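Every protein chain but one is kept in place in this view of the complex.
Chain IDs A and B follow the sequence of writing; residue 1 opens each chain.
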Amino acid sequence: MSAVEPADSAGHAADRSGFMQKYGHFLLLAPGVIWMILFLVVPLLMMLYVSFWTQSTFSISPDLTVKSWVTFFSSETYFGALLRTLRIWLTVLVLTFVIGYPAALFIGQHVRNKTVQTILLVACVIPFWTSFLIRVLAWRPMLGKEGAINIVLQKFGLISQPIEVLLFTELSVIIGMVQIYVVFMVGPIAFMLARIDDSLIEAARDLGASSWRIFRKVIFPLSLPGVVVGAIFVSVMVLGEFATASALSGRKVNLLGNIIVTQVGSLKWAFAAVIGVVLTFVMAVVIIGLLRVVNLRREL
Amino acid sequence: MRNFNFLKAGLGFYTALFITFLYAPFVVMGILSFQAGPEGGPQFPIIEWSTYWYQHVLGIAPPSRVAPLPIAEALTRSLTLAFATMVVSTVLGTLTAQAFRRHFKGSGFVFYLVVLGMMVPGVLLGLGMALVADQVGIARTWWGTAFVLHVVYTYPFAFLVMLAIFNRFDSSVEEAAWALGVPPGRTFRKITFPLIFPGVLSAMLFAFTLSYDEFPRTLFTGGSEVTMPIAIYGTFAVEIHPNLFAFGVLTTVFSFALLSVYGLLMAASVRRAKTKGIGVQEDIE
């Protein structure tokens, strides 16, 4: 009798664990997936849905119409904002790559001491500990007519008149964005470069390859996943931007993000939703394009 | 070889310039935070050096026409929100990453669903959530609608950090514990968790920082009780004063302190791992 008891309880526990083995996986995934569906997928679908609603002056009603869409594509202001957003995004993307890559190359490839490498990377990240908005605002006294840059340049006698195009122009928006987002390009690239095995480069050098050739044939291709990840980060952030533009352009440069904020401010929900859907579409094309170059999952 | 060194020196010099570029606004902000007040503005030249704006931020300056920053309420809200976001997104991220240790059908879908959370621009998500809240008829609050969006944003980061940690984790120690008769749940608590703790800490740090500084999502969904970034964003419309810069310097110093604590914790954990985990492989006998 006593021999039956333990075997029985063991069998029972096995059933319970069998349940865990079968559904445990599902239980692990469920909270995250449910959260994302409720608070990510549903809002995005809602946005798509509302973009077809009827907009009256201060309210919206769920009568489906394409009026808001027609307005968007027929208005010079809004379509112009789309083009401006794309132009600024591309400019910032190229600049962050061009400016960031050499620094990443130095940190990831030429600094071989892990501690120094970490210190340099941390040094790049520290400015992030200041609120994003304050960092944006700090560009105003930098770029202004009586700003730091003009003062320094005048002091060295490089210019006689202060440069006025620095602030409250598209240029100031681009400068601000590049400075803020360049680190998102440097980080992933430096990470990929630091992973390259030294012996690979040694081997290439022993085979008599020139520095440039090694860079072109070995280093750059291996750093490409980092470039793509960096490009995804920068693209996502720049395409959804509105704060930098409104702080540094004096409201002269309107990106799609700015228009959404203004439309929401004047309760034009349906119209804001149209712009949101357009922006989502642009974003999706950019990210899917970039993900074709590199498999994000494999690079972890 | 000389060519190579020349290149290296050049790149080093460039990197120094690059870091200067990153820090320039920061330095300007630091200088201007010592502008005279309350009449001095956020621009050069410095009228007179003073700590007026610091006193203003801390609420000990005499009243003036410049409205004080709503530090007491807004900052408390931001810190509370960041803390809650950190806890929830780290737990979610760890659970999901744990599930990803085994291959399962639909893993690609779940992966991109989660990663989508960090890829959708905040302004879009804020708009979508505001629309949903409007239709469902729930009030928009920083602890409700804004909080869930903060988690949507930071959970993918925590997930990716934990995924990377688990990819480098040797699961044979878990199998060893199971074979000793220890059930999976207890094995996770006693073996897995202590070993992945440094990673969990990074995930938490990530989530906290991102949430603390978040504003596009909060802008549409936070309701009337503002968080710190929204309070700062509010000053965009009106005139800005050097009190913002003083506040920036203060929070940066505070963050530094926090980072140092984190750094010390990590260093201690690495040191412990060195004496405990790696050790010497040759025979000491």
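Rule of thumb we're sticking to: a contact is a pair of C-beta atoms (placed from the backbone, for glycine too) under 8 Å apart; a residue touches a chain by one contact, two chains touch by 3 or more.
Note that contacts and distances are computed from a predicted model.
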Undisplayed chain, where the name is taken from the UniProt record, one of "FUSC family protein", "ABC transporter ATP-binding protein", "Histidine kinase" or "Cytochrome c biogenesis protein": "ABC transporter ATP-binding protein"
Looking beyond the chains shown, say which of B:9, B:138, B:173 or B:257 touches the absent one. B:173
Touching residue (missing chain; options B:7, B:31, B:46 or B:195): B:195
For chain B, residues in touch with the removed chain: 170, 172-173, 175-184, 186-187, 190-191, 194-195, 272-285
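Convention: only the chains that are shown with their structure count from here on.
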Once you find the CA centre of chain A and the CA centre of chain B, what distance in Å lies between them? 15
Interface residues, chain B side, partner chain A - complex: 3-4, 7-8, 11-12, 14-15, 18-19, 21-26, 28-29, 32, 42-45, 92-93, 95-96, 98-99, 102, 104, 108, 110-111, 113-125, 127-132, 134-135, 148-149, 151-152, 155, 159-160, 163-164, 167, 183-184, 209, 213, 215-216, 219-220, 228-229, 232-233, 236, 240, 244-245, 247-248, 251-252, 255-256, 259
Can you name the residues of chain A that touch chain B in the complex? 17, 20, 24-25, 28-29, 31-33, 35-44, 46-47, 50, 99-100, 102-103, 105-107, 110, 120, 123-124, 126-135, 137-142, 144, 146-148, 151, 179, 182-183, 211, 232, 236-237, 239-243, 246-247, 257, 260-261, 264, 269, 272-273, 276, 279-280, 283, 287, 296-297, 300
